[in-house]
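One protein chain omitted, others in place.
Chain nomenclature is as follows: A and B, assigned in order of appearance, with residue numbering initiated at 1 for each chain independently.
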Amino acid sequence: MTEKTFRSNIQIAVEKVRVENPLAPSITNTVTQDFVANAQLAIGGSAAMVYLPDEGEAIANFARAVYINLGTMFPFYAETIPRTLRALKNKNTPFVLDPVAIGIGTLRTELLTQMKNFKPTIIRGNPSEIIALAKLWDLNDHEGGKVRGVDSTENVDEAAYSAIRLAKFTGGAVAVSGAKDLITDGEFAIYSSGGSPLFTKITGSGCALGGVMAVYLTVASPIIAAFTGAAIFNRAGSLAAEKSSTPASFKVAFLDELYKVSASDVASSEFQVFPC
Amino acid sequence: MTEKTFRSNIQIAVEKVRVENPLAPSITNTVTQDFVANAQLAIGGSAAMVYLPDEGEAIANFARAVYINLGTMFPFYAETIPRTLRALKNKNTPFVLDPVAIGIGTLRTELLTQMKNFKPTIIRGNPSEIIALAKLWDLNDHEGGKVRGVDSTENVDEAAYSAIRLAKFTGGAVAVSGAKDLITDGEFAIYSSGGSPLFTKITGSGCALGGVMAVYLTVASPIIAAFTGAAIFNRAGSLAAEKSSTPASFKVAFLDELYKVSASDVASSEFQVFPC
Partner (left out) sequence: MTEKTFRSNIQIAVEKVRVENPLAPSITNTVTQDFVANAQLAIGGSAAMVYLPDEGEAIANFARAVYINLGTMFPFYAETIPRTLRALKNKNTPFVLDPVAIGIGTLRTELLTQMKNFKPTIIRGNPSEIIALAKLWDLNDHEGGKVRGVDSTENVDEAAYSAIRLAKFTGGAVAVSGAKDLITDGEFAIYSSGGSPLFTKITGSGCALGGVMAVYLTVASPIIAAFTGAAIFNRAGSLAAEKSSTPASFKVAFLDELYKVSASDVASSEFQVFPC
């Protein structure tokens, strides 16, 4: 894909979502649902959150893409997640996995282990989560991947090897969020920059990004959807940081910019590509 | 009721809530609880959310009105909702039903079916939800009522027949939210206008409206409570839209306006009445 085609595909993804208002339902943590849904709505998509096994199956059956984030676990997820994954596979519905808090609790670990067989279309996480997931799936013989709560103790470059291994394995895209974002399909590593350090001072910006990637996945390929999500976050984040230097007003400005930033502005955002 | 009496009753409802600070507890979805509670507080009411069976009974027993919104389901709602409904009936406590996401999952369908026997005092939904509920309760032989996630695919006028049938059946009020809102008691259809298209770009404005109607139900009749909720949302939404044209800052401005809009301003808001 040439740079021109790549930029054109990003612009089309941003515009299509604004026109089609596609629904990307979620099974996602309770802490950040409001932010996930509002970010999905701000870019022109639509949101719905469910918990129960047959509801997970239902969204896998009718949606064009689904977002799964295991940040907060309920006991009945032991049934919800496997049934949802099977329905996603049967229907060939693409989905984004956000392995938040990987390493805490046995149920989360069991379910994230099972996910290996269902090859998430996009995996999005912070560096520590991506390293930890690659290790859980026996795709990383390196050290590292210490997860402390929901924060990362590694930086994006340290997670590049794991991200590429994961992408080669799934055949989809992997996005590592940090000061700069790495998006890879296993062939190319694309870095998106911009955004603001204030993203680390508001809860759920990573979750919101995962939800937004799921919306773009309804209209674009995994690598375009993942990159478009990262790019619109970085562009809207940069614009918001020009208006506010404190977290809560930054969050308001950021959601406002997600809504109004132009597709061409997103498509012309800065990135660098390296072969893997 | 003359127009003058109607407007006077609206003004009294707005003022009474600000003076009495009445509690309208909820069993409501996890996605929008923050917005529901903050909207209830902004108009002068008070909020509390519960999930467990005996807690549902408790709020039915001590509150003057309750809000039930089945947007996100937990397995134990199979016990919570029936026990709460029986307690509401025994105590004659009025309640608002918001049939969010009707049609997704068997438990939600079972519980919404049971609700028919408990005749919710106010039913609030988007057009698709109102049509779907009327069909679920065998009150609508028309076509329509396709629900897609939590969004509506129909407009308010298409739901008027279902709303009126529901209101005649319950003896309470039914509110259909859209570009204009329809509120009916089965005798009259009242249209409230105002608000902003930005309501569709923030998650939970419908849920927040349901919670606000429950607060007004602690001090007013079903039709007055439903209309006052719609009218204060439309008036505060119009005022907020003068200050902001982007979703997140609109939401902040809207909650601020809910808090400060005058009772007389709400009571003098535009509406049209038609006999059913």
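Throughout what follows, a contact is a pair of C-beta atoms (placed from the backbone, for glycine too) under 8 Å apart; a residue touches a chain by one contact, two chains touch by 3 or more.
Keep in mind the model is a prediction, meaning the values are calculated, not measured.
Visitor: Identify the residue among B:L23, B:A132 or B:L198 that touches the chain left out of the display.
Guide: Answering carefully, the residue with contact to the hidden chain is B:L23.
Visitor: Taking the entire complex into account, which one of B:E15, B:D34, B:E110 or B:D265 touches the absent chain?
Guide: Checking each option in B:E15, B:D34, B:E110 or B:D265, the one touching the absent chain turns out to be B:D34.
Visitor: Out of B:S46, B:T109 or B:S268, which is the one that touches the chain we can't see?
Guide: In the complete complex, the chain left out is touched by residue B:S46.
Visitor: Which listed residue, A:A42, A:A101 or A:A263, touches the chain dropped from view?
Guide: A:A101
Visitor: May I ask which residue of A:N21, A:T72 or A:N155 touches the chain that does not appear here?
Guide: A:T72
Visitor: Counting contacts across the full complex, list the positions on chain A that touch the omitted chain.
Guide: 29-32, 34-35, 71-75, 101, 104-108, 148-151, 200-204, 244, 246-249, 252
Visitor: Considering the whole complex, not just the chains shown, which residues of chain B touch the missing one?
Guide: Touch set of chain B with respect to the missing chain: 21, 23, 25, 30, 33-34, 37-38, 41-42, 46-52, 54-55, 58-59, 62-63, 74, 76, 251-257, 259-260.
The definition used in the following text is that only the chains that are shown with their structure count from here on.
Visitor: Roughly how far is chain A from chain B, centre to centre by C-alpha average, rounded to an integer in Å?
Guide: 33
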